[in-house]
Each structure stands twice: as structure tokens, then as C-alpha cells.
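What you see is the complex with one protein chain gone and the rest in place.
This part shows subunit A:
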């Protein structure tokens, strides 16, 4: 095992005290910036990249790895505690995580997110180390038609995020799909529904919509209920995970990892899609369907593991092909280049030492992250004991600052407020907000991949089922869609409504 000895060599370098200190600084800075809503990992890495310039390659790589994983992790904390997802991959974390926090179980929710991220990061980094060249060969076999089939599967399965009423869920989803049409059409360059506003040309920013619907809408809803201003989020029971929590979490972590890593490795996958699919899988497989929507721990454990595994998966095409598939990866690429590290097919041969150093750094950063964050959980959940008017005032401030910080424009702020009011209205009338964001994220992906597939095949729809992968994915989607309908027709709707959380 040559790779194994190279990895051990990398680890021994990375375990020097000074290097460990760099790792600690990296994860601390990464987590701190990642916690701010609206500021995702891409901006975190871009802002902190200059910090690493002055260091030697070993120190710099490890700090880098720390910032990357720290930034990825930071978003889950605010999702759980404040219902304010910092980036699109933590949106589903907010659904169950925030319910847990409100039920006084914020501690276990944060713990399962931290440990799940650690487990997923660890397994995914090892998969990256030993399987990257093979995984990337498989990923390259997938083209637009397979991605379209994957998006269809995602659409069908994420109906699990729809809450209790399918009609209301679909209404929300279509609002999201309509919003997704705004902006320049990626394939022809034509502007759609922009009404001459240049800021709308690039479409509606996912984080703006998510922060508005979740955080602003929530704050308005709380303000409107006029309850006595405290006593809602009181921490009940231990901040630690119980035996039951562990039993329910570990399978979700593993499933999340094995959903997240391959999807992250696909050039058109992404951590958000991985987290949606993981949530859908947990919801289908759980033994406690009644808890979903009210704070099921699997619904936090799975997606958090999936988004971290996907983050490691993103490094597969980056290192083996030099393909940056996300904005974060593109900035990482810039970071690698400062050491003359030229990612590409020859990287593992030409720069073996640096590559293994990087992988060792990722492992160390991952350990450091859990070491840093587990003790901090006790501190974080104190946030919840802040009196509610102050807490929600703070959330409004941070949400606004985060949005303005990323995109300093009055139009962006206007959208934040507009969608915030919309989020309040949706809460008032019992419409779930998550499907709106899901529609905004998946809609353009599905549309573009479909049109690319058809352009390449010169308009032949048969192309969509012409490969085994796309045919199988579409087949599974059809089964998911049709079987519940057939079961309902045969009068077994009562069994089904339990399985699918579909009460109408």
C-alpha cells in the first residue's frame, strides 16, 4: 500500500505542534465567519485566503483545509439555533434542527450535526484519498441526461419536505420554480422576468431567499404572535446526546456520507442536492415518521453528514481533473496554485507529497473541528436563553448584514424584506417554506440539464432513457411517483399517509 505509507508520512508532518496551531486557527476563523448568515464557504475562503499567503506550504495547506471545513460546518449552527441557514446546503438542517432547538433539544441537535460532520468528513476524506481516480472516471460518464434524471429523482423524493399537505407543498414548490425563472437564461443569454432591473439578471440569490423566508419570516411571525417575551426555547434535559439519540443518528450519518460523497464528486452535483436527497431518504426510512416536521434527529444527522461528505467529494474532480465544480472549489484552486500545485490528471504523480499533505491536513482539520465545537455547544445554546425580542432583533440584524455584506445593493435588501414578508404570510396560512427554496435550487438545474441533453441529441427525447444510469434513475422516480397513487387507488391510503407524511 504505497498510498497508505504516503498518507502516514503526510500525517506525521501535520502533527507538529506549530502545524496543529495553524489548524486550530483555521477552523476557528472558518467556523466564525461561516456562522454569519448569507456568508457561505466560498466567501469565507476568499476573505481568509490572504491570511495563508505568508505561511510555508504545509502550514498554509492545513489552515486552508481548516477554513474550508470550518466554513462548511459553521452554517449548521445558525440553521439549528436561529432557523437562519447560512448557505443552501444547510437549509434542510433548519427544518428539523430548529424544531429540536425549540423543543429544548438544541444541544443534541448541534452535537449530532458536529459528530455527523466529523464522521462524514473522515470517511469521505479517506474515500478521496484512496478512490479519487476511480470515482472521477465514473463521474465523467454522467452527462446532462443523467443529471436531468438525477434532478427528477430529487424532485420526486424531496416531496418529503412538503410537510403535511401535498397541495400546499406543491403550491410552495411552484412559487419556487416561478422565482427560478427570473434572470438570464443560461443557454441562450436571454433575460427572463427581469423587468429591466440589472440586479435580477443573475436570478434570485438562493441565500437571500432562504434567509428571508426562514429568518425574517420567522422573526415577523414571532413578533406578530405577541406572546410573553420569554420561555419558549428553554433547554430541557441534557445538552448531550442520549443513547437513543446515538442509536438513531449513526445510521443516518453513514447513509448521509454515502449519499453525499458520490453526489459531491459529480461535476454537476452539489452539497445542496446531496442534503435534500439525504433528508428524503431519512424521512422514508425512519421508524419515527411522526417526529418528522417536529424535530427528528435523523433529519439533522443525515443532511449534515451528507453536506460535509459532498464537500470532500467536490475535491475529487478538483484534484484529479483540475475541475472546480463550485465557487468554493474555484477559490481553493487559486489557493493551490500559489504553491505551484497544478491540479489535473498528473497531480497525484507529480506532486504526491503535497497532495498527501493536503489530505492529511483535511483529516487533522476535521478532528480539530469536532474538538473545537463539541465543548462550544454548551456556549452556543446559551444564545437561546436570550430574551426573544433581543434574539430576534439580533437575527434581523445579522440576516440583513449578511445579505448586504455579500451583495451591497438596495435591490438585494428590498428582495430580502419582500421575501421575508412572503415568508411570514406563508407561515400565517400554513404553507411550508422549504419547498420554495428547493424549487429555486433544483428548477434551473433540471431545466438546463434537460435542454443541454436535448441540444446534444439534436432534439431526440429518446436520449433521456438511452443510457442505463438515466433510465434507472427515471425508472426509480416513476416508481416513487406512481406506487403511492396506485396504493391510494386500492384503498390503502391510510397506511400510506403515515409513510409519506401525506395527510390530505
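A few comments on the model shown:
One rule holds in what follows: contacts are C-beta pairs under 8 Å (C-beta built on N, C-alpha and C of every residue); 3 or more make two chains touch, one makes a residue touch a chain; residues count from 1.
As a convention for this text, contacts and distances are computed from a predicted model.
This complex has a chain not shown, and the name its UniProt record holds, of "Tripartite tricarboxylate transporter substrate binding protein", "Cytochrome c oxidase accessory protein FixG", "Cation:proton antiporter" or "2-keto-gluconate dehydrogenase", is "Tripartite tricarboxylate transporter substrate binding protein". Residue A:143 is the one among A:34, A:85, A:143 or A:264 that touches the chain missing from this view. Shown as candidates are A:80, A:95 or A:329; the residue that touches the absent chain is A:329. If you put the missing chain back, the residues of subunit A touching it would be 21, 25, 29, 42-43, 45-51, 53-54, 139-144, 184-189, 191, 198-199, 201-202, 267-268, 317, 321-325, 327-331, 334, 337-338, 340, 342-346, 407-409, 448, 452, 455-456, 458.
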